[in-house]
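Quick one: the structure is below, and I'll ask about it shortly.
The complex is shown incomplete by one protein chain, all other protein chains being positioned as in the whole.
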């Protein structure tokens, strides 16, 4: 593993980029890693573009700078790629995961990315299971499948820990299903 | 009285005083409220915004959605800033430095009005500056994520007074800003809601043409923090009126007039349902909160009817 | 030549405001600023000025409405003291960023707690970092002239920043002294009228003032604000030269008094500088070579000029009328900063005096000079003048 593994999530306020990056960090923390998770604070409105960062390392993270050369970029909203260069700083060896039904060349063109593109219909999964568009959880499942950066059990654990008091057991189960579906259904 | 078509012409296109490209949440009605109020002025409007949702989303440098003179200073002083603008307007006219007639509009959310801006508002009303104060009331500090304000209703779950094992949320009823404003003996105070465009427009017209200051309080259901689907903003506003949670009325030269009297008052549950901030009220053990809320709404409504009937000057 | 009147410092500020006849004055009364507001309100009531005066409900609203009026296009003024300044702090801090050339009288008074209505500089020293130009006045005459000067410096296109004109509470504001008031017509020609170039009420050119600025631009705005501050020196000099044509006085960044061959110099602001001059005279009469430096323009601070003026002085005592608890006193800090670059740095001693209106006597300043000349200094600690225990 790289000294610091860096994941950048692009989404829209309300889609859960911030909580997604936090869940990922906490799962890694549970596995004994050093972590940082922080969003870029603007004046987020439901629907406005947001970006959130997760750093995972084997040693103490001292720097508080944002991620400029990520290992993975996750795009929670297809449309965001029209206004933001999501793959900025992502090397061709890096991983781009987009919430989409199909991996078209159009997406690679929009993202200006030459490496391997992965897709997962996270909106579809979340609408189907939860009836709401919260793509962050299925996207995390896809990330685990592709990188193994954290274990599924760790993510399931922190999901439960976070959401049980807020949304109850039934919805926690649905979120875990969403996570697994994302893991299973990610495609090239 | 203009038609919806004529209002539409004033709120859309090149002459509109607030334009597209603002970053309000999807489904936020503040845009509809502000464009309608601005359209109701027959003179150019100079606007001062308190810090809050409207200010933040309309002017993220280098973008501004305002197509009319606009300024922002801080959170609690929109009414004082308007006082200064009005003083400048009077003296610059008197001294022949400017000749155009204008209306002055101060806008704040409920935090900037009921709470931190309350003293400035009261001072400006007492001094009789000629301006209209518009409060878009989304019943809490929604710009920063649902903290309690003096306008938050009884029973609501907020982040600073959360519902919990021993709390049902906010234990106090909101303050009555309309009556407090009217107690300054100003000539026009009104309560409106985003769902009734014509009513809102008429009230804004009256406010702009009032002799002295006017206050217009408009309910603005917040899709993000009341947590309902963004398409339902107008529906929740309608329900607030139909349950008498938010009556549409005005106090003109001290005389109370109720604009809409729901023929079949809906139960308050109809308004509460589907809003995350009231979800806990439907759990066992909290039944009394809804009962109490209903009683308060009914009592207030009865009181308002009596005020209207009496014809006594407020 | 003007007319000599026996008036207080507060009245002198009001006299300047009468001649300026600003478009708008917004103020809330607070001891010891109140007589400025009262005096000016009387001018309004008698039709001597046709200013729009707004008697607001608090100092926070005073500065808010002043900013509203100034943004609208008016020339707007205000006045306050101590707790009033503290209450309006938020808006005071917002004003320079909007580049609004507001001129405000500040009648210096101690800050609570404990509550105290008398003079010290703890009010003004709490706002020296927010971007207002700060001018200090030794007496009523200087209050009057500095107020006129301030209007023109503030509104100059190279500057467009607010100015506080300071005077000592009670000592200056309430003491009657002879003040020469210059010809109305000449003064009015000098102050002119404020341009409407940036007026919000110019509805033909609608603009948005005071938007939200995120990390992508905020820093640049602050750098531009600093640039405006750096232009103050040349503008102050030019405007001062113009005012000299009316008054016959000079308008330096600071005043030096008998320092040419001085072996020890005291630095002190406002009214105590007058007392220090009397002490210098008494010491000089005894053949002791001492002098005074009285800062006038404190923000921006004229570091280079101060360094040049003090480069040959072996011992300097700086007298502060406020403290920076747990750190060096504010005026002392600036002079230490200014003199750091010197090859032969002087010995320096920090003194605190006069808090909460404690009197400062000529004899006490003479004792300071004796101490400085004796070389018995303690640079690690500040000393206290007139303190028991």
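Letters A, B and C mark the chains as written, and numbering starts fresh at 1 in each.
Criterion: a contact is a pair of C-beta atoms (placed from the backbone, for glycine too) under 8 Å apart; a residue touches a chain by one contact, two chains touch by 3 or more.
We adopt the following convention: contacts and distances are computed from a predicted model.
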Chain left out of the displayed complex - its UniProt protein name, from "Multisubunit potassium/proton antiporter, PhaC subunit (TC 2.A.63.1.1)", "Alkylation response protein AidB-like acyl-CoA dehydrogenase", "4Fe-4S dicluster domain-containing protein" or "ABC transporter ATP-binding protein": "4Fe-4S dicluster domain-containing protein"
Contacts of the hidden chain among displayed chains: A, B, C
Selected residue (touches chain absent from view) among C:34, C:58 or C:160: C:160
Hidden partner interface residues of chain B, rising order: 4-9, 11-13, 16, 18-24, 26-32, 35-36, 58-59, 61-68, 194, 197, 223, 229-235
Residue numbers in chain C that touch the chain omitted from display: 97-100, 160, 198, 206-211, 213, 216-217, 219-221, 223-224, 227
Missing-partner contacts on chain A, residue numbers: 12, 47-49, 77-80, 82-83, 85, 100-101, 123, 133
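The rule is simple: only the chains that are shown with their structure count from here on.
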Intercentroid distance (Cα basis), chain B paired with chain A, Å: 39
Interchain centroid distance [CA atoms averaged], chain B/chain C, Å: 43
Shared interface positions of chain B, touching two or more other chains: 56, 60
For chain A, residues that touch 2 or more chains besides their own: 42-43
Chain B residues touching chain C - in the complex, by the definition given at the top: 44, 46, 48, 55-56, 59-62, 64, 66-74, 76-77, 80-85, 87-92, 94-95, 97-98, 100, 102, 119-120, 122-124, 126-127
Complex interface listing, chain A residues touching chain B: 13-14, 42-43, 45-48
Residues of chain B defined as touching chain A within the complex: 23-28, 56-57, 60, 223-224, 230
